[in-house]
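This structure is in structure tokens; I'll ask about it shortly.
Shown here: the complex without one of its protein chains, the others still in place.
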Amino acid sequence: MKRRNIQLDKQGRLRHFLTVEGLSRALLVDILDTAESFAGVTSQSVKKVPLLRGRTVVNLFFEASTRTRTTFELAAKRLSADVLNIHISASATSKGETLLDTLANLEAMQCDMFVVRHDKSGAAHFIASHVAPHISVINAGDGSHAHPTQAMLDMFTIRRHKGDFYPLSVAIVGDIMHSRVARSQIHALTTLGVNEVRVIGPKTLIPRYINTLGVHVFHSLREGIRGVDVVIMLRLQHERMSGALLPSEQEYYHCYGLTEEKLSVAKPDAVVMHPGPINRGVEIDSTVADGPRSVILQQVTHGIAVRMAVMSMALGGQRGASGG
Amino acid sequence: MKRRNIQLDKQGRLRHFLTVEGLSRALLVDILDTAESFAGVTSQSVKKVPLLRGRTVVNLFFEASTRTRTTFELAAKRLSADVLNIHISASATSKGETLLDTLANLEAMQCDMFVVRHDKSGAAHFIASHVAPHISVINAGDGSHAHPTQAMLDMFTIRRHKGDFYPLSVAIVGDIMHSRVARSQIHALTTLGVNEVRVIGPKTLIPRYINTLGVHVFHSLREGIRGVDVVIMLRLQHERMSGALLPSEQEYYHCYGLTEEKLSVAKPDAVVMHPGPINRGVEIDSTVADGPRSVILQQVTHGIAVRMAVMSMALGGQRGASGG
Partner (left out) sequence: MKRRNIQLDKQGRLRHFLTVEGLSRALLVDILDTAESFAGVTSQSVKKVPLLRGRTVVNLFFEASTRTRTTFELAAKRLSADVLNIHISASATSKGETLLDTLANLEAMQCDMFVVRHDKSGAAHFIASHVAPHISVINAGDGSHAHPTQAMLDMFTIRRHKGDFYPLSVAIVGDIMHSRVARSQIHALTTLGVNEVRVIGPKTLIPRYINTLGVHVFHSLREGIRGVDVVIMLRLQHERMSGALLPSEQEYYHCYGLTEEKLSVAKPDAVVMHPGPINRGVEIDSTVADGPRSVILQQVTHGIAVRMAVMSMALGGQRGASGG
């Protein structure tokens, strides 16, 4: 007998969104379809729908991230929710209150959703396993574990450009070891049934367990992106540089920085993605980032629609027009 | 001839809410009744009412308090008001502007309400006595003086559990000396006509004037809570420890920390309250805080309804369904 996934309610519907791992293909497709219905909303001049009117979404950020907080705040407001931004380090914990007491208080204030960002892996899962039944938790990035809304907006972007997933070869390039984005992407791509996932990076930045996820490992960028349909570049965290895992930014760029010349071995219609913010001249050349194959800014736009989809599904709101 | 209470308008209606002291029993009951009408709103899925649409509420916090600010922000948003959060220390005063000039500017911007938190006793009263006629001021805690919305949410919680006030014995335990909450509670309880208010704490933390308020003083927790209907624990401010007013947290817990065993001498159906955030193992044991007699989280929930009541009454908004 299988233990029920904490992310789903008894009817198998999305309640929390903590990780892509363990979710069904049908559910991921449902998220993409729901997001598709919101993609139109965000390009109207009145970009609001009343699905979450009267609901309260709390951005519970234990780690600062203006960019991610902004996307969730915009998604919530465009669903007509009220939004509270709370930085936990600067608030109750300084008065000695426990995290669970802080959460219990926000629950008692009849908040409906916690969007959680934390530098410790598993934090969102921990919170989801302790909240009251009426609360939904969305993981907005936990340590090096997962960043599922980022992965889903990447899938949304791939589907918009490539249609079906099954014939695709997708390469993920960079610091796989420390990337919550990469882990979530790999789970999403394999669940959605792409033909092949490749991970590319120096040995020091590719974890050993990665083979168990069904991916192919490459240490040469040129070899790895040969013939792929999608190239996903990861952000290089500057702090890794001081950790002796990498020789220098210059050498990293020489080996793994994506240039037009290196990209020429991918499929002619290959698209280039990046979760942002980009380090120009470190992991990606500006001619590629700003070039015709880059869909980096479309990812940002789709991120709003995908977050609107996940939020409205988790709170049981009605689906948009074309939603499943 | 009695000087008119600054909190009331010429018709005797609530204009500012600065302190419970000096308000009539009828007005306090009116606040509780109005809050009762909002208590239903906050448990609906659409938790908004349009009473304060187009009004602007300014959270004017001279002292950081995420928890209190959050409850007022939620209450205002659920009344459909626009909310501005302003930390005064980080703003105009650093440019040398006087407080009264800052207030005059916010008034000129057509704001409607100032929710004031300040570490100096009397700050909210000072501000209320200087604002323009169209502005209401709510005291969200001033020094060791008053915290009237906290007291009223406590009264609301007591009434919900006990019905009438007149037969009740209520004990307040802890640092009476420095507690703005305790002062406001005592005024509210005596105005609402409870049978007996007891204050319990070490001699160093009970002020001498307290007898003039009509309460009974106990220095033994066991004696003090014998037979009471309601036990209100106060938060122990850690900073008092260094002030030689208390021997140690351990000894304080030994004498005044509420445990199941000590609670057994209260009435069998006694409820336990605490304004939060709680210090587990200092003023209250976790088995009590999380136990069946604890109504601590209900206090938080009621806090939203009570603040909605006070805000809408002060701004002359229509009352909720069952409002007086």
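Should a chain be cited, it is by its letter among A and B, assigned in written order, with residues numbered from 1 in that chain.
Keep this in mind: contacts are C-beta pairs under 8 Å (C-beta built on N, C-alpha and C of every residue); 3 or more make two chains touch, one makes a residue touch a chain.
Source: prediction; values computed, not measured.
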Candidates A:Thr71, A:Ser184 or A:Ser312 - the one touching the absent chain: A:Thr71
Chain not shown: contacting residue from B:Arg4, B:Arg53, B:Lys203 or B:His238: B:Arg53
Footprint left on subunit B by the chain that the document does not show: 53-56, 82, 84, 86, 90-92, 95-98, 101-102, 104-111
Residues of subunit A in contact with the chain not shown: 42-48, 64, 66-67, 70-71, 73-74, 77-78, 238, 276-280, 297-298, 300-301, 303-304
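Note that in this section only the chains that are shown with their structure count from here on.
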Subunit A-subunit B separation of Cα centroids, rounded to whole Å: 42
